[in-house]
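Every protein chain except one is present and positioned as in the full complex.
Take a look at subunit A:
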Amino acid sequence: MASLEVSRSPRRSRRELEVRSPRQNKYSVLLPTYNERENLPLIVWLLVKSFSESGINYEIIIIDDGSPDGTRDVAEQLEKIYGSDRILLRPREKLGLGTAYIHGMKHATGNYIIIMDADLSHHPKFIPEFIRKQKEGNFDIVSGTRYKGNGGVYGWDLKRKIISDGVLPCCPGWSLLGSSDPPILASWDYSRGANFLTQILLRPGASDLTGSFRLYRKEVLEKLIEKCVSKGYVFQMEMIVRARQLNYTIGEVPISFVDRVYGESKLGGNEIVSFLKGLLTLFATT
């Protein structure tokens, strides 16, 4: 699919096109990865399929935080298969979600940035809907939501649904499974849950606060990352809260969220405490 698309629009003609219509939108997908050797080729394949079927100009920026499982090797193979103008590898040694976005954005050439998880819980088929929604309302941010319309989840038991929908995020992250991986990484892969308490306390104007499947105008994301101070679970939430504070407009698209860590719903006291701390900090400061 992709090779067909690439051969139809060789590099030279695309450049000419860009010169002729400098306003043409380009979408940069930031994929922070850590030990995603299995999932990375699949998510990239789905992304390429989704973009080329709807004729959208795109690039995929893979930011690997030094995974020991060979994610980088797979990423290099993908770069060869799909071309280095579509797949950009920007690995680094540092860890952390906010800095991963900053790092990725430095290399992004698109005027829109899409942020998503690389673990297949976010399906790229929703991206064309995000883009349509953005154009429809000229939004600064479009956020995927599991809590509206046809949105939903797969693989959550009753307890997780209650906690996620009720008070606390669901987070069967590495740190909860007793692994020694840096807890901050758990934030983008496993922290889930819009919740009643947060809605009541922060009234953020978006229904899914900790979901991390979103589309931003590039300059908006830059501004937000500069403003945000939280780490871990609270980061995605703070982005939306600050966005509301800065009067950015937010559109929402229902998404289905297919959780791949079924049955691992454990909640650690540490995660609950750090979430509540973050929530109260936002409550008192925004």
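Just so we're on the same page, contacts are C-beta pairs under 8 Å (C-beta built on N, C-alpha and C of every residue); 3 or more make two chains touch, one makes a residue touch a chain; residues count from 1.
Definition applied: contacts and distances are computed from a predicted model.
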If you look up the hidden chain in UniProt, what protein name do you find among "Dolichol-phosphate mannosyltransferase subunit 3", "Translocation protein SEC72", "C-type lectin domain family 2 member D5" or "Centromere/kinetochore protein zw10 homolog"?
"Dolichol-phosphate mannosyltransferase subunit 3"
Sole contact to the chain not displayed, among A:F235, A:F257 or A:F275
A:F257
So which bits of subunit A touch the chain we can't see?
37-38, 41-42, 45-46, 74, 77-78, 81, 120, 123, 147, 150-156, 158, 161-162, 165-166, 196, 200-203, 245, 256-258, 282-286
